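Pasting in a structure now, in structure tokens, and then I'll have a few things to ask.
A single protein chain has been omitted from the complex, and every remaining protein chain is retained in its original position.
Our next item is chain A:
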Amino acid sequence: MRWHKRLLVAGLTGVLAMTAAACAGGQVRGAGGTPQPADGTGPAARQTAKANDSTFVYAPNLDVVTDWDPATSYSNEIVALSNIYEGLTRYNFQTREAEPRLATEWTSADGGKEWTFKLRQGVKFHSGATMDAAAAKKAIERTIRKKGGAAYIWDPVDRIEAVDATTLKFTLKRAAPLDLVASSGYAAYIYDVDAVDADGKTTAGTGPYTIDSWQKGKETELTLKAFEDYWGGWTPEQYRKVSFRVTPEITTAWQLLQKGEVNFVQRLNPQLFEQAGMTDNVRTARSPSFQNLLVLFNTAAGPTKDVRIRQALQLAIDYDGLAAALKGSGSKASGMVPEGLLGHVSDMEPKPDLGRAQELLAEAGYGPDNPELRLSLTYAQGDEDQKMLVTLLSSALKKLNITLQAKPMTWSAQWDQGKQQGQDIFVMYWYPDYPDAYSWFLNVFKSEDEPRFNLSYLKDREIDAAIEKLPELMATDALKADDAFKDLQKKIIEEQAAVAVPYVQTYQRALTADVKGYVDNPAYPNVVFFYDLQRAR
């Protein structure tokens, strides 16, 4: 047999084998959604999917859904689930208060240890069941029982009672701002426990959208459609369909946005963001997040045990230079609590002062005319913003005769080392799981025998006592809580110098200009509440 005939035989065998394999069985892509009979031969169907009058296209850079269970979900799916599920309340970062959602009003008693929520009437789950106090109780109890994701936010709860169909009563073990807890983007959803589907074929929420199709790993991973029985009703201007087009590359996302194939890009780099601001049919939105960078100094051991050295380090950071270098992806922080949260202080912007830093170092026996000081620092590998901070800090410290031995690490390695008190300076981001500044103080600055997130290793009884009082104040007297947060920040940042807070991360979004009503709510990172949007005519 001639060689090319042999090749032909081999090729044919391959094709036959493939066809045989193909005949083993088949399934429809996107099954679980609403596929319709094949009739897509018209020109409209052949056109590239355009963001049209009825579909809002969101371009995330990561997988859309990793966990469909509203009890345990704790990742990227917050964007989709926040439109499928609702909580009792939703946080308003402008008023810094929780607002009605499934609960229309609420009261607290017994010093913040008893909370009664009045539920909205006439609300249906996607399953068709009625949302009432018994259903809400079951949902929260299931979330607590599953112990996954951010379920710990309900830790203060001792007992839940469905007093009647519209009254839900919580009795707590200790005082807590339950209206804020209930507004969390994670673990606070009210859902029909009998309709939860871990495979994402159906949804069990009360939100304005329900699932249309989910195709794991595909470019258009998820499509949502309007829930016709939504309690808020629908108007013609709203988007009744939403799709998520996973776009890892920023440049690709930018091209798709320019062509109108996507409506919303959750992040652009500073250069493209600037370009977007000057492009027709595209508008940009910049807003501060609730995530800030903490530079934690080791207060327990090593040279930074000396408060004067910690203060000198705070003074050596070029805060304005750093904010400028970040080109809009971060803005200079004021205090530890980001803007939009109760406890934010607007007059605590740090200022660098190398002269004063040198004096403090001299008092501690270091500085230009003294022996060299070597400090170890760990930060997140691959984070360009943190790298920028380290570069600027290293060069400033060189002038003060301090050598910074900075090491980029994966979070797990950095955290492991941090728990062993293995560095002088630990750099990390912090964000709250529900919109409450308490998260920073409880987790990062309350004394711990075995460090977990208190990676400055601060142990101060007075600070601990003040932190313990915060939940009750938050639950009963917002003004006093605000003052308490301010006092604590002064103690921790100025007196103890346990931390420096150089910047708060900033969201840089780009949208097509025909989208109206977009508001970036930092309490729900990267979430677009599609129901609130309207398309311009």
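Simple rule for what comes next: a contact is a pair of C-beta atoms (placed from the backbone, for glycine too) under 8 Å apart; a residue touches a chain by one contact, two chains touch by 3 or more; residues count from 1.
Following the convention adopted for this analysis, contacts and distances are computed from a predicted model.
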Which listed name, "Fe-S cluster assembly protein SufD", "ABC transporter permease", "Integration host factor subunit alpha" or "ATP synthase subunit a", is the one UniProt assigns to the chain that has been left out?
-> "ABC transporter permease"
Contact with the hidden chain, among A:A71, A:V246 or A:L404, goes to A:V246
Identified contact with the non-displayed chain, of A:L256, A:V282 or A:A437 | A:L256
Options A:A285, A:A301 or A:A413, residue touching the unrepresented chain | A:A413
Of the listed residues A:Y74, A:F93, A:F125 or A:Y209, which contacts the missing chain in the full complex?
-> A:Y74
Which parts of chain A are in contact with the chain that was left out?
-> 3-4, 6-7, 10, 18-19, 21-31, 33-36, 38-41, 45-49, 62-63, 66-67, 74-75, 152, 213, 215-220, 223, 243, 245-249, 251-252, 255-256, 258-259, 261, 382, 409-416, 433, 452-453
